[in-house]
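Left out: one protein chain. Kept in place: all the others.
Going in written order, the chains are labelled A, B, C, D and E, and every chain counts its residues from 1.
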Amino acid sequence: MEFTHFNQQGRARMVDVSEKEDTQRVAVARGSVYMKKETFVKVKEGRVEKGDVLAVAQVAGIMAGKKTSSLIPMCHPLMLTGLDLSFKFDDENHKIDVEARVKTTGKTGVEMEALTAVSVACLTIYDMCKANDKEMVISDIHLYRKTGGKSGDFVRREGLPWQK
Amino acid sequence: MEFTHFNQQGRARMVDVSEKEDTQRVAVARGSVYMKKETFVKVKEGRVEKGDVLAVAQVAGIMAGKKTSSLIPMCHPLMLTGLDLSFKFDDENHKIDVEARVKTTGKTGVEMEALTAVSVACLTIYDMCKANDKEMVISDIHLYRKTGGKSGDFVRREGLPWQK
Amino acid sequence: MEFTHFNQQGRARMVDVSEKEDTQRVAVARGSVYMKKETFVKVKEGRVEKGDVLAVAQVAGIMAGKKTSSLIPMCHPLMLTGLDLSFKFDDENHKIDVEARVKTTGKTGVEMEALTAVSVACLTIYDMCKANDKEMVISDIHLYRKTGGKSGDFVRREGLPWQK
Amino acid sequence: MEFTHFNQQGRARMVDVSEKEDTQRVAVARGSVYMKKETFVKVKEGRVEKGDVLAVAQVAGIMAGKKTSSLIPMCHPLMLTGLDLSFKFDDENHKIDVEARVKTTGKTGVEMEALTAVSVACLTIYDMCKANDKEMVISDIHLYRKTGGKSGDFVRREGLPWQK
Amino acid sequence: MEFTHFNQQGRARMVDVSEKEDTQRVAVARGSVYMKKETFVKVKEGRVEKGDVLAVAQVAGIMAGKKTSSLIPMCHPLMLTGLDLSFKFDDENHKIDVEARVKTTGKTGVEMEALTAVSVACLTIYDMCKANDKEMVISDIHLYRKTGGKSGDFVRREGLPWQK
Partner (left out) sequence: MEFTHFNQQGRARMVDVSEKEDTQRVAVARGSVYMKKETFVKVKEGRVEKGDVLAVAQVAGIMAGKKTSSLIPMCHPLMLTGLDLSFKFDDENHKIDVEARVKTTGKTGVEMEALTAVSVACLTIYDMCKANDKEMVISDIHLYRKTGGKSGDFVRREGLPWQK
């Protein structure tokens, strides 16, 4: 196992991918915001009634996905060809699950774009609710699935760390 | 409990804080990256020997903290007066703990800046290691402490959701 | 009448406002997107039923307002303390009216922030509808009202150019 | 007529264009800034004599065209291969007409890039003159012509809304 | 002599300036672009006749000055209250001298903003001329003068390294 991100001086570099082929790549990432029951209900109902927290999180996540290479230092710039987010209310655990699905045709994968979109969508949910609930936790952010590229397809099979 | 972030048309707005006073504010946020033992050891050793993953994560986190208001739609722009990150290797759980501490003198708090700095530092660790480990999980991102502002001081007392 | 934005070499500069006092400033700007009746009805109904074009335009406008000084070369950076947008459906003319209201405490006004927020909200409406209607026109973007600052308050009294 | 920008949850997404072919695309957009006669003359003369408002607007428009996908939430990032602006003084109506012409080779069109370049060039003209004239109006921003892409070529034939 | 930019873990941080007072601060930086005689003459004449390279460099330098804290990792965000550039043609050495003068009222100085504005103005001159001259050199970028702040005033007295 080697770190590809380091040069001979032991410092970080943007890995040279110029010899890689352009292939179609998809990545799906997931994460969750855990909150008080009261907050959870408010967001869920508020969607219909008063204001849609998730509509703002959706836009924030998509815009952040496009900014990934300016946030993560060694990420290559990529031309995303599709980015969508979806949300699920988990009534049992009072958490909102966020999933981002990103596509590109390029020389590197879009895992970081999907993970960044999920992270910023979660942070936006936090921001919109934090006046009411300072105990929220953003958690479980992971790569769920990826296809395309030389390293092949990946589907997460293991549970999250505390489920083992 | 009301959402302060919505206007009369039920759409999001940047809350009017013009009547608030400038006070000194501090926020401390925390989060963790869980990884395989092999990856964990590599990062820990690599620091000395080959390349410092955390040095890159540190810079990424600080730069992201300064960009918070351009990532989180309803966040007010703020003049940060200090931002530091620290890392801790948790040998038992094979996770790296990240803490960000942010200061400002202003009309709103810096919780989102601290949470954003932690999130992007975690994403950067993920990016630097993902060639070796696709099963990493970014988790437990929460506000640990804040001081300053009308809503007063806050110290997290509860454990994380799955610890209850 | 002098251009304050030019230096002695006849080139643009960011005007020196360091001697100005910090005062509270408000600016309100307005603009409209004219569209086909079919598009207009679709947006108006879509709001309830299928997807809210204006929720996206709202977020885009607010985020653009915060980016004004990085878009307009000679604009001073400012710490916005409030930014809200509202929309009105003009059934007679099949146009959507956009209004942005911006606040700050600072040395210069927020007219450009309000105008930029309106412009980008209009461009976003255009983008969301352009698959159906390429003949939309973004128009009538103007400063409606401002208060604060040495030059005093301003309320637009004249009509738009083609109404005279 | 369908909104392509909404997903099954009724929220906005970046449309999946991964199956589209890369073709050469051109878009031309236009817009105008209406101003007082005094301001108009000043800009026109100032160009030669004291300072060139339009040189600043030109640079601002080009830089904004490149930023389109970070301003308009659902816009795909694109590699522009050419961007030019031109200006025309309309002595009769005391307005400055702005035209942007954008080129790319890609999977989606560059209408939004052209419209954004025009909008920000107009906003910059406004900013440079606003100390003298608060009654300026930015108007008539529209797509004039586009070629390339599956939806085919488009040339605007209709007049502007108030000319009908 | 200590590096203030490092924390106890030996990694970089944004220095805590929250206890510092807001004072008025000015910084003046200088730099030069050396070029072939032919290129030099072309830029000098072109200014009048065909196109003003320096008008573009001016705008680029001012916009870059405002972006300093997003380019230089440990720089504090600052509210610039004035930024101007000027240029001088050095006929003897075929170089263009660039000077940036930046002002703020804040807790830290604006040296980096002035140096960044100069650097990007020089890079822009390079870009505009590089089709004709690949041997240009950007050089001699230094702080010329600063006032304000606890460390007091500074005027550069020494010559440049190769002049000693």
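Here is the rule we use: contacts are C-beta pairs under 8 Å (C-beta built on N, C-alpha and C of every residue); 3 or more make two chains touch, one makes a residue touch a chain.
Keep in mind the model is a prediction, meaning the values are calculated, not measured.
Engineer: For the chain that was dropped from the view, give me its touching partners among the shown chains.
Structural biologist: Looking at the complete complex, the unshown chain comes into contact with A, B, D, E.
Engineer: Which listed residue (D:43, D:83 or D:141) would be found touching the missing chain in the intact complex?
Structural biologist: If we include the chain that is not displayed, D:83 is the one touching it.
Engineer: Of B:17, B:41 or B:55, which residue touches the hidden chain?
Structural biologist: Candidates B:17, B:41 or B:55; residue touching the omitted chain: B:55.
Engineer: Name, in rising order, the residues on chain D that touch the hidden chain in the full complex.
Structural biologist: Looking at chain D, the ones touching the missing chain are residues 24, 54-55, 58-59, 62-63, 66-67, 79-87, 103-105.
Engineer: Since one chain isn't shown, list which residues of chain A touch it in the complete complex.
Structural biologist: These residues of chain A touch the chain that is not shown: 7-9, 11-18, 20, 69-70, 73-74, 76-79, 106-107.
Engineer: Residue by residue, what part of chain B touches the chain that was omitted?
Structural biologist: 52, 55-56, 59-60, 63
Everything that follows uses one rule, which is that only the chains that are shown with their structure count from here on.
Engineer: By the touch rule set out at the top, what is the minimum number of steps from chain B to chain D?
Structural biologist: Tracing touching chains, the least step count from chain B to chain D comes to 2.
Engineer: Could you run down the chains that neighbour chain A and chain C together?
Structural biologist: Both-contact set = B, D.
Engineer: Of the other chains, whose C-alpha centre is the longest way from the centre of chain A?
Structural biologist: Result for the farthest chain: E.
Engineer: Go ahead and note the Å separation of the Cα centroids belonging to chain B and chain C.
Structural biologist: 32
Engineer: Chain E: which residues touch two or more other chains?
Structural biologist: Those would be 55, 59, 63, 78-79.
Engineer: Is the way these chains touch best called a line, a ring, a star, complete, or other?
Structural biologist: Here the contact pattern is something else, fitting no line, ring, star or complete shape.
Engineer: Among the chains present, which pairs are found to touch?
Structural biologist: Every touching chain pair, ordered by label, is A-B, A-C, A-D, B-C, B-E, C-D, C-E, D-E.
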